[in-house]
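Here's a structure for you.
Not every chain of the complex is shown here; the ones you see sit where they belong.
For clarity, chains are labelled A, B and C in written order, and residue numbers in each chain start from 1.
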Amino acid sequence: MKARVTVMPKKSVLDPQGVAVRNAIATHGFPQVKSVRIGKVMEIELDDAGLDAKAAEARLHEICADLLSNPVIEDYTLEIQG
Amino acid sequence: MKAAVIRFPGSNCDQDCHYALQRVFGVPTDYVWHKESSLKGYDLVVLPGGFSYGDYLRCGAIARFSPIMKAVVDYAENGGLLIGICNGFQVLTESRLLPGALVRNRDLHFICEHRFLRVGACDNPFLNQAKPGQVLNIPIAHGEGNYTADEATLEELNANRQILVRYCDAQGVVSEAANPNGSLNNIAGICNAKRNVFGLMPHPERACEARLGSEDGNVIFQSILNHLGVRAVA
Amino acid sequence: MNTTAVSLPPDPEITPAVIAKHGITPDEYALIQKILGRKPNFTELGIFSVMWSEHCSYKNSKPELKKFPTTGPTVLVKAGEENAGVIDVGDGWAIAFKMESHNHPSAIEPFQGAATGVGGIIRDIFTMGARPVFNLNSLRFGSITGDSASAKTNRRLFSGVVAGIAHYGNCIGIPTIGGEVYFDDSYEGNPLVNVLCLGVLKHEEIARGAAKGIGNPVFYVGAETGRDGLAGAAFASRELTEESKQDRPAVQVGDPFKEKLLLEACLELLTTDAVAGIQDMGAAGLTCSTCETASRGNTGVEIDLEKVPKREVGMTPYEIMLSESQERMLIIVEKGKEDIVRRIFEKWDLPYAEVGTVKDDGMMRVKVGEVTVAEIPARQLADEAPIYHRETQAKPAPAPLCEIPKTDVSLALGKLLADPSIASKEWVYRQYDHMVRDGTMVLPGSDAAVFIVREANKILASTSDCNAIYCLLDPREGARLAVAEAARNLACSGAIPLAVTDNLNFGNPHKPENFWQLRECVEGIAEGCAAFNTPVTGGNVSLYNENPAGAIDPTPTIAMVGIIKDESHVTTSSFKNAGDTVILLGELGDEMGGSHYLKVLFGRKEGIPPRINFERERALHNTLRGLIGRGLLASAHDCAEGGLAVTLAESCFCGTQTIGAEIDFGTTGLAPEVLLFNESQTRVVVSAKPEDAEAVLVFAHEKGIPARRIGTVGGAQLGLKADGAETRWNVADLQSTWRGSIAACMA
């Protein structure tokens, strides 16, 4: 089983890295870029042996909320890729 | 009294904190390994600076789940004095022992330099020997010290006098120009509502000897000793 | 970890093309066959190619390196004997330090290239049993000013390298307390990244990299082996070309967190009696560490690759042996003490594996299970690479300058202070944690960094220097000047020099002019080190530093370490109090050849560089230390790039503060630009309380050092008067130019 977790800074939180990248793109000669937000993506591979997909997904959600993202500043999305 | 300095894999200011407590202030101090599970018998617990678990993912995020942190949370909930410096502050916010979060510095660079801090509230165990408005010269060294919190949290921090130190200039003026990293309201350090947990980005343990440029960090350690009714030996 | 057996593709056939691709000449191949008594297989060919590369064997530079003074009463471990030299600092304490280059990896991937360079040099130091206490870095890039494509590239390289050094050093918790950065077109496309690490240890703690004790188990500890940095040593021993950037080896990624654990675990292990020998895996990884420990121990080492912790599936013996994965060590363990190793490495959550045994047959034997895949006499592989005496061709001596172009000196000072090579390096060192370990007494920005090693109660000073313009114009004199400047920087800080480590950065040694530069520089360094009584404890050679326009300017970086006897002797470069008297120790000077005045204002690297007289230089340093010891000086700053004017301006800057000075040189008979910007050597600007000024002059004159009062500290301006003319600057303006210049380029 594979899963992909995307963690993005919350809209209300300043993303200095995104701002810097936007400016870099603009000075790179592409000022049409209005905004950039930068987050993390994690590709997770699970051992299928004896894995209960439902339970695993629930467990992954827990881990996303507890460890992989900080809900004070970030939102996550979890996609199961079978 | 007895102090504990927690050692996570990747802690790197553990020895500096140990030195300040033990040699500069004469406080018997133990290192406590992250795989331990008890903090019995300590009057002060320090989460030192460094890069716990490499600071991979987010600073302090993985440390939060190390075995010792259960004991740290219990210790704090029972009113024990807990101070988190730099990475220690990040561990405290990740653990929700302190509100808010610490994100990348505004200019995306790691910054190491001496900075001025303006003391906010003094009615707490960590700054009772300082005066409100006093200016301290204490170095910072971090890449992710940009404090952020939502409106409501900020209001609460202000209302409860939990903002203990803010970045300022040499004259004590808190301004955007004196803000090294983009922190909300120039916040450099806060305590919890119960006033027994203090987190700050600057390194008071690096400002305990005149020969290293500043002794202004001493007031924090002296305040702690004073609060515990201990007289500094050194 | 992956140990599943997978069937591996058959080895490529060994054709002349394959041999050539490994950088092995037909003669070398014949020698290999002679050593083995047969043809090498593919794995063995790879092993020879890395061990006999310039990077590992010094085959082109070894005869030259023999010219360095390497002995002395304080030398505990000599250069070349082990991973780093060790120097006695008294009271049973010693220091181990060394410099290492990561030029080519940084050209390809600046962040990881520089980061892994730092990681590598740190391992060299803790391998010796020393606890690393600080780092320095010496950097060179092409020009970073302007909008050209190359300036953009250079800025990317510069910012990536600095961030990489910061990433590794900050995370592992070793302060980076000093260094140097220069910008010059000759480094276009081939930046120089030289990093130094210094560690402390007790005499009895010196660890050795020898495979001692027949039958002792060989342990592999640290990170798993992957396909990264395959054959990086061979790569560093070639010119960088457009193609080589294409066929780049998989870049190594550093993991400073893992290295921090490895450092703590190894130092903990070394306090036990379980270690018979220890060696880091740097360039040429497993290959180098196994054959070198065997060679040093006069033994053999046999390892089984099936037992090596691996990160990837299906790695061939060739790949495993040549991998340059970072953060790994080889440890020869005393038989029966294996459990100590297991306990400590489990405590630190680090991979470890018993991979082999020490043998008595002098062979480096590599097996995969029962099958032997390489078998080479260790000594011949590690220590008997062919040695080449390369041809030299002297470059014509530089012509003396016929005229010194004039400019408005008032503008010229601002331009010099804004030149990125002279401007403040705050943008750089602010990104380095230079205070962790709580011992930095003089922060970056003064002449030398000063660090107190509390456990040993020793105060060390350290600096790195090299003016490559001088070396380009006159390599021998340039190298002598680099050593003298380093010693002078230490003297200004109140320190007595102890020893030197060097990094020789040059172009392709097959070009006779380049090799001549190398030889001249080595001889110049040797003369300098003899003059200051500083043995060379080790260093690094980086050749093949070229770009399509030619070789880099010869850059023999000198790092010197000294000791400060008493805390009260620690001296910094900035003026302290209004009213203090400013005194020039040394002559006014008049040498303009190779000056930054010519380079920065007129784009000319020309003329005869300043001459150095070691006797006078030494007398100056002794005088400085005498004055400092008597408590007579408030500040001392040496005269280097940009001459007296830049030295005086820098003396007016102190961190974020400034203080002015009123200077009057009287009648000099010199043209203003010559007076202010000449780079004659053996000069230091000092300041002293007015009541001490006379004593300073008397003391200096007694020692035969020219000394003159040139002014007074105070006010908000720098005023320079001479021969009836006066120029004034607002010090705050000069400082903001100087402090802000690099940041402005990088914004």
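We take it that a contact is a pair of C-beta atoms (placed from the backbone, for glycine too) under 8 Å apart; a residue touches a chain by one contact, two chains touch by 3 or more.
Predicted, not measured: the structure shown is a model, and the values here were computed from it.
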item: Whole-file subunit formula (labels as shown); value: A x2, B x1, C x1
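In this text, only the chains that are shown with their structure count from here on.
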item: Length of the line joining the C-alpha centres of chain A and chain C, rounded to whole Å; value: 40
item: Centre-of-Cα separation between chain B and chain A, whole angstrom; value: 29
item: Of all residues in chain A, those that touch chain B in their complex; value: 9, 12-14, 16-17, 20, 40, 66-68, 70, 72-73
item: Sites on chain C touched by chain B in the complex; value: 163, 166, 170-173, 255-258, 260-261, 348-349, 429-441, 443, 452, 454, 567, 570, 655
item: Touch list for chain B against partner chain C, complex; value: 9-10, 12-13, 15-16, 19-20, 49-51, 53-56, 109-114, 139, 141, 143, 203, 205-206, 211-213
